[in-house]
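Handing you a structure now.
As you look at this complex, bear in mind that one protein chain is not there, while each of the others sits in place.
This part shows chain A:
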Amino acid sequence: MALNMNAINFQSPKCPSFALPPIASHRSPKFFMASTLRSGSNEVETVKKPFSPPREVHVQVTHSMPPQKIEIFKAMEDWAENNILVHLKPVEKCWQPQDFLPDPASDGFHDQVKELRERAKEIPDDYFVVLVGDMITEEALPTYQTMLNTLDGVRDETGASPTSWAVWTRAWTAEENRHGDLLNKYLYLCGRVDMRQIEKTIQYLIGSGMDPKSENSPYLGFIYTSFQERATFISHGNTARHAREHGDLKLAQICGTIASDEKRHETAYTKIVEKLFEIDPDGTVLAFADMMRKKISMPAHLMYDGRDDNLFDHFSAVAQRLGVYTARDYADILEHLVGRWKVENLTGLSADGQKAQDYVCGLPPRIRRLEERAQGRAKQAPRIPFSWIYDREVLL
């Protein structure tokens, strides 16, 4: 699952009305911003505790899928074995982080490191802010494996369950684990970033977790992961392209390789949801509309570095400005999924199902229009220091 998103937070705002964070200079449509509680927010009359990371403020709903539907997923296990597990790569055929890093066992190690650092010098700070945010998101993998194991009917009951779903989840996690490892080692060697601050951010983030509002429903959960995998594929594809533009072909290869993993994962998750649309079109379209109404929240939206109470907003703004992941991408992904799952052609839907169908199909242009408006009104953005780069400033 590509929950490794270094992108804009598209969560529901705190209040039903058009709620915005106090900083109003981003180019991204503000209504998408996080429904998170920052300590010291004026919603809650508390004294700000030092070093308190943001937390989820919405009511966390559980087990919204009717229990009889769990049967569907049990019945799908054979199908999953033949159709989903095939998208995993055998470990012997997999790349490993070492394939893209200087070889410590080689005499040329020091030269390779020197070259890596030379190339990294040519890459600007704003790119590194985005790459670091990306890496931090990847490193919060425990949260994502946990999330998959919250889903009814498909969770890994023991940690070594033989069901196809559990096999998928563990193998998916294992593949994803390489992403964080690779980016971590690259960033460690490059010398352009403050590893301690990054490590601290990771510790906070894993401690914070996240609630994607999948409510233990695999319908909601797999729709979420389908969206996220595609988002992360786009995002890593963009960081790869930028790295190439900055002349670092090895880094481009790193990002590109990670992106291709995400693409493979996207294929698997969208296939699951496609099957669900076949088996239970009404339930699945309702789930799709529900997730989109709640908005797809970014996995690292609770990120905190002990200093910046709006770290995720700042990071997303840079990702938006650099075009690594934007509000436009959000609309494009949604539109792609609507097409991929042939939502427009669904028939035999209930009245609610039809409303959900209309909502989902009509949503991409609305988001695009919103984004155009936001772009048209973008004010002069501030420069903000990021602790990840020793408090050097970057334009939002």
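Points to keep in mind about this one:
The rule is simple: a residue touches a chain if its C-beta (ideal position, glycine included) is under 8 Å from a C-beta of that chain, and two chains touch if they have at least 3 such contacts; residues count from 1.
What we mean here is this: contacts and distances are computed from a predicted model.
Only one chain is not pictured, and the protein name UniProt records for it, out of "Small ribosomal subunit protein mS39", "AP complex subunit sigma", "Acyl carrier protein" or "RAN binding protein 9", is "Acyl carrier protein". Touching the omitted chain from chain A are residues 12-13, 16-20, 24, 29-31, 293, 366-367, 369-370, 373, 377.
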